[in-house]
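Heads up, one of the protein chains got dropped from this complex, but the rest are sitting where they should.
Which chain is which? They are A, B and C, in the order written, and residues in each are numbered from 1.
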Amino acid sequence: MARRSFLQWPVLRQFRSGDVLGRGPAVTSPHTRALEPRTATADRVVQSICPYCAVGCGQKVYVSGEKVVQIEGDADSPISRGRLCPKGSASEQLVNAPGRQYQVRYRPPHGTQWQSLDRDTAIDMIADRFLETRRRTWQDTDESGSPLRRTWGVASLGGATLDNEENYLIKKLFTAAGAVQIENQARI
Amino acid sequence: MSVSEFDSLRPPEPAGGKRAKRRRRSGGGARSWLGRGADGGRDMPVVPDAQFTSYYGKPVVKPAPWGEEVAAYLFLGGVAGGSGLLAAGGQLTDRPKLRRNARLSALAAVGLGGVALVKDLGRPERFLNMLRTVKLTSPMSLGSWILSAFSAGAGVAAANEIDRMTGDRLPLGPLRKVLRALEKPAGIEAAVFATPLAAYTAVLLADTATPTWNEARQDLPFVFVSSASLASAGLAMVTTPVAETGPAQRLAVLGVIGDVTASRLMHRRMDPVAAEPLHHGKAGTMLRWSEGLAIAGGIGTLLGGRKRPVAVASGLALLASSVLTRFGIFEAGIESAKNPKYTIEPQRRRLAARRAAGITDDSITTA
Amino acid sequence: MGQLSGPTDPAADAHWDINKPRKGFFTDTSICIGCKACEVACKEWNRNPRDGDLELTGMSYDNTVALGASTWRHVAFVEQGHDAIERARESGAALVSLGMPAVRGGGSSETVTAATDTAPPDTPEFRWLMASDVCKHCTHAGCLDVCPTGALFRTEFSTVVVQADVCNGCGTCVAGCPFGVIERRSDGTVEPKTKRGNQNEQQPAAIGANRGGTSAKSAKTQVPNAGIAQKCTLCYDRMVDGQTPACAKTCPTTSIKYGDRADMVAQAKERVAQLHAQGMTEARLYGANDNDGVGGTGSVFLLLDEPEVYGLPPDPRVPTADLPQMFKRAGLAAAGMVAAAALSFVKSSLRGRR
Partner (left out) sequence: MANADCIVLQGGNMAECHPVGFQWVSEAKARGAVVIHVDPRFTRTSAVADKHIPIRAGSDVVLLGAVINHVISNDLWFREYVLAYTNAATLVNPDFRDTEDLHGLFSGFDPETGHYDTSTWAYADPEGGGIDRPGGPDEHGAEQSDRAAGEAHGSGGPSLEHAKVERDETLTDPRTVFQILKKHYARYTPEMVEQLCGISAEDFGYLADAVTRNSGRDRTTCFGYATGWTQHTFGAQFIRTAAILQLLLGNVGRPGGGIMALRGHASIQGSTDIPTLFNLLPGYLPMPSAGRHDTFTDYVNSVGSKKQKGYWADADAYAVSLLKAWWGDKATAENDWCFDYLPRLNGPAGTYQTTVSMLADEVEGYFVLGQNPAVGSANGRQARMAMSHLKWLVVRDLNLIESATWWQDGPEIESGELRTEDIGTEVFFLPAATHVEKAGSFTQTQRLLQWRHKAIDPPGQCQSDLDFFFELGQRIRAKLADSDDPRDRPLLDLTWDYPLDDDGNPDPESVLAEINGRHLTGDKAGQPLSAYTEMRADGSTEGGCWIYTGVYADGINQAARRVPGGGPSPSQSEWGWAWPADRRILYNRASADPDGKPWSKRKSYIWWDAEAGKWVGDDVPDFPVDRAPHSMPDPDLGGPAALTGDDPFIMQADGKGWLYAPSGLVDGPLPTHYEPQESPVANSLYPQQQSPARVMFPREDNLDAPSAGDFGVDVYPYVFTTYRLTEHHTAGGMSRWLPYLSELQPQMFCEVSPQLAAERGLVNDGWATIISPRAAIEAKVLVSERMTPLSINGRTVHQIGLPYHWGVGGTDAIVSGDAANDLMGVTLDPNTQIQESKAGSCDIQPGRRPRGEALLELVREYQQRARVTVETDNIRITDPAREIIDPPPASDPPPPPGADGDEPWGSRW
């Protein structure tokens, strides 16, 4: 073993291989010789779309060990032909951002700090607030008696990075609940 | 500039981070004409060469990321090499004190130098990788091998001296015999690698894209061996009684002559712009003092070398001169890399000269 | 033994017996839109740390300033007025009129004549140059040749790559590069400014870093490869798998092209001829001449002004080209030192004997 690794001493390889100046194969390390891109070793590749602007560039998402390890352009896309802008190129960092939040946080009225809360409780509390406000601010008719059937007390502002399916459910739920102030970035 | 009475309530302008300061400084004169991007044509109040433009005054090449440890190593390597020679001389001409002190000096210098070098590595724990290959094109690689070879000889030789100084009390056992047997060959071996050790550092600096160092490539080895000679000789004059320092004093004087001559020649032969950093700023000051001290030390040696106090003073002056030479040249090179002028102007000039001479096929820029 | 200067096949020169065509970039700055996708894609693929001190530089839209240990693609932004444009046109035209063949003896006559008699279009009042710079992957690479450890090596694709597991950070390569490309990565991040946010956490998390809990937040990630010389690898790890380097793949306008170096040079010559035919005499190539001071570069550029305007050296020369001569001088000097010492002892001995 020791003998083999001694023979691997680049100085010897230099003179054995003819690469006397030690520029090429004589000086490579085992690590270098075993190099493989993480795109080749990924467990799976998933086709996706860039979440930033509205061009809709294709992305390939490489996953290893249930972590996203690389996001790059999808060369198959006729829209983008594998290219991405700086934001699209940074998508992997968006997913694995250093400041990204993984926990629900709650700030009670007049509180000065965040508190933690489990998600289940949070959603339940939000549902309660939603219904209370709706009850308090319900408008059945306008001043001339035409039906309004709505609440003016709940509003929403959605970013335009929501999926169509998400927008659809939001619109459906809010409309059924009588909330009309549903807006998104399309107007901003 | 003021907006209103609210000025006092504004936050203070930050003093500027480390980098911001550096930016302004390196811009220096450049900034005024580079305020508008690289458009050097207009607004160039202080530009000597109207053709000179750069990218916002930013450097073209990068200075070596070396700290003062490396400048110190240039000095210590020289001292070690010179001392190795003196030790061998002492060995061969039977000057035991000179031999002993020079051997010890050589080991101390090479040891300190080695430490300085390792300390300056980005990954000191990997210093052994220096012996991973033999790169004939790499002065650093060759230097590492030279340093190792020299250290081996110098170490064995010095170990003998130490052993003797402690009255053979080192716990060596049967190895003492081996040590003694190796003493003379080791002294000679070290001497063989002594001058390469003193000289290679010049190539180490010259074999870079650092304008001032690279431009000095013709004469820098001579400056460095001269400086090594006078420094090691100076050290011997400090450590060794005058009775045995005759050769060292000679070497010191020859070193001074060589140092002054080679330095002047070097300045003269360099592109004038690339030589500028040797004259300006901290580096210029150091090099001026260096020359003065060398001459003073030389004269002192010549006139009062037989008197121990004068010899010691002269020796110290010579050591200081060598330190200043190394630090000065080191500093000048780093400065030259930080200012794009020193890269761009000489290059433009040589390109134009070649074109004027009818050589038009070797430009990196082509139509 | 390999060559130290002049045209050659770098991979063959480094004794690769695998016969792969030399790979390279052609960066056509005339169609660059300065989006910096190349910078980001490069960092993301290579997991390089964030660079700089998060302050505006005042250098147009360039806030990364230069190539460095953590920035392997750098987009330069240059704003120019009428006079500068005029000068660029003149200097470009001068190149053409030099009749400089792009390659010595190479069939290049067709590219030379293109623009000379085309009336140039009106010089615009203003232009904004953008150019993505990258490691040149020189035929004769200063960094590689001065590296003492073999950390830098020539790949089978003729590119120049640092082996991070070998480099000991001696820094010689940094000074050895005539283009100021390679740099040793500092081990610390910049000091936090008077700003919230932990700077350490801004560095890319190692693959598989714990996330999904607060622990991910507090886990401080170390700067990868600190203390080691770093530069563009031309995505060697992607190349061995036949993939395109990250920057070239992402470039929205194909300003960065990647392929066999011979093709890149051919495309570059075609493009410059096309621009000359449109009267854009300011267009010129950089790095396409194998007779230049570095033996030609693997990364070829089409520039619209003199190289130094973009921060590139106008006449780079690999320092090792002069190495034999330097060794000769050093040998002479060393011999001189031996002689001086000998002389000192000889004279002393004589005197001593007397």
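Just so we're on the same page, a residue touches a chain if its C-beta (ideal position, glycine included) is under 8 Å from a C-beta of that chain, and two chains touch if they have at least 3 such contacts.
All values derive from a computational prediction rather than experimental measurement.
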In the whole complex, of C:V40, C:A248 or C:A333, the residue touching the missing chain would be C:V40
Only one of C:A12, C:L54, C:A94 or C:L332 touches the unshown chain, namely C:L54
Given C:A66, C:A93 or C:M130, the residue that touches the chain left out of view is C:M130
Missing-chain contact among A:S17, A:T32 or A:Q93 belongs to A:Q93
Checked against the full complex, the residue among C:T64, C:S299 or C:S344 that touches the missing chain is C:T64
Residue list for chain C contacting the dropped chain reads 31-37, 39-40, 43-44, 49-52, 54-58, 60-61, 63-64, 79, 81, 126-130, 195-198, 201-204, 211-213, 252-254
Missing-chain contacts on chain A, rising order, are 44, 46-58, 61, 63, 66-68, 71, 75-81, 83-91, 93-95, 97-110, 112, 114, 117-119, 122-131, 133, 136-138, 140-142, 144, 146-173, 175-188
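The rule is simple: only the chains that are shown with their structure count from here on.
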Using only protein Cα atoms, the chain sitting most centrally is C
Per mean C-alpha coordinates, the chain lying farthest from chain A is B
Taking each chain's mean CA coordinate, chain B and chain C are separated, in whole Å, by 27
Between the Cα centroids of chain A and chain C the separation in whole angstrom comes to 34
Multi-partner residues in chain C (2 or more other chains touched) are 145, 150-151, 166
Going by residue number, chain A touches two or more other chains at 10, 20-22, 26-27
Within their complex, chain C touches chain A through residues 1-2, 11, 13-17, 35-37, 39-41, 44-45, 144-145, 150-151, 153-156, 161, 163, 165-166, 197, 201-205, 207-209, 211-214, 216-217, 221, 235-238, 240-241, 243, 246, 249-252
Interface with chain C, chain A side, in the complex: residues 10, 17-29, 31-32, 35-40, 64-65, 67, 69-73, 75, 82-90, 92-93, 96, 98-100, 102-103
Within the complex, chain A is touched by chain B residues 131-137
